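Heads up, the thing below is written out as structure tokens.
With one protein chain removed, the remaining protein chains of the complex are shown where they sit.
Let's turn to subunit A:
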């Protein structure tokens, strides 16, 4: 730390003010600081007595990062974290710019960071995480990485760089095998998971990618943190000899598994300071992460926003509906390049869709026609689609459900005047 960082930080902040004035956040200020002061980001871990935690995964990174942060805060720790999607090196530095002093000092005990897989190894070398949490590998990132193995290897190669612990998913065919790549006694491997009964109770299980390269399973290992019961927005999680009854921030088995992962990670950070009752209370008051089962006030009514990135997360979110939602908007646009996978998704949790929006709306309508699910309106223009939804009376039970991809969620928020969140991608 010191004065040598003051000028780069000032320049970065100026850049941030400028990009914000132009409307919308950006990763550019972080990129600028990383260029001007390349030793700045690597100085971060030394300032954090609780170390750095990385959260990796095809699905659930933002939710779980949020959960770990809230759990640690509930135990009195000051947590630095990056906002949703700000998971590239420049995004992390951009997030830092709003928190650090002019000398670059960060007043926090621990950093909990969601990290993009493609940059994870490089960032692990820079930020030397003490704990790496690996959530899952799902067949969702084919478009970005082409082969599922590449994503798995990026995560595993990062996990082994953890200084003390790697926390991994026992139910993930790829990530459960991280221990096979660790030759020393560090990092220690611990698992989270869900009991076989719980997995079986979900219509399509956990939708993790199959490992065709190495079909041999990791075998019967104990999970340090395990979902032993789940129903909608509640879960019972066995951890450290206790069974915790948790309220999830949104509906779905995937959120229960994320909670199990977050609990184990928080427990490793907190060691003997971990308190089961504080953890339960933290979950009780936790708000959903941005766009994950979040309620959005829209005129006179609440809308429940469910964001999906891919087939796996769409399936898990659909499976989480107890009964078909009365009013549904489904929107997907060019932000999701290849949607061939819509034919692998079982849409039978829906008995109809009121409005399909987005540039890929007609493709989705065609898919639902093949599934025999009635679609009332196809309106590629999201703005008009929202108007149709708005013109409908309030549902007799539940809320209007908007099931949207990331880009359509951002656009929808903007349209309803809630596009204020900085996203540095």
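As a convention for this text, a residue touches a chain if its C-beta (ideal position, glycine included) is under 8 Å from a C-beta of that chain, and two chains touch if they have at least 3 such contacts; residues count from 1.
The definition used in the following text is that contacts and distances are computed from a predicted model.
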| item | value |
| --- | --- |
| Chain not displayed: protein name in its UniProt record ("Alpha-ketoacid dehydrogenase subunit beta", "C-type cytochrome biogenesis protein CcsB", "Lipid II isoglutaminyl synthase (glutamine-hydrolyzing) subunit GatD" or "(2Fe-2S)-binding protein") | "Lipid II isoglutaminyl synthase (glutamine-hydrolyzing) subunit GatD" |
| Hidden partner chain, touching residue among A:35, A:122, A:213 or A:287 | A:213 |
| Residue of A:11, A:36 or A:118 in touch with the missing chain, whole complex considered | A:118 |
| Residue touching the undisplayed chain, where the options are A:36, A:188, A:247 or A:359 | A:359 |
| Subunit A residues that touch the omitted chain in the full complex | 118, 139, 142-144, 146-149, 210, 212-213, 215, 334, 337-344, 359-363, 365-367, 369-370, 378, 380 |
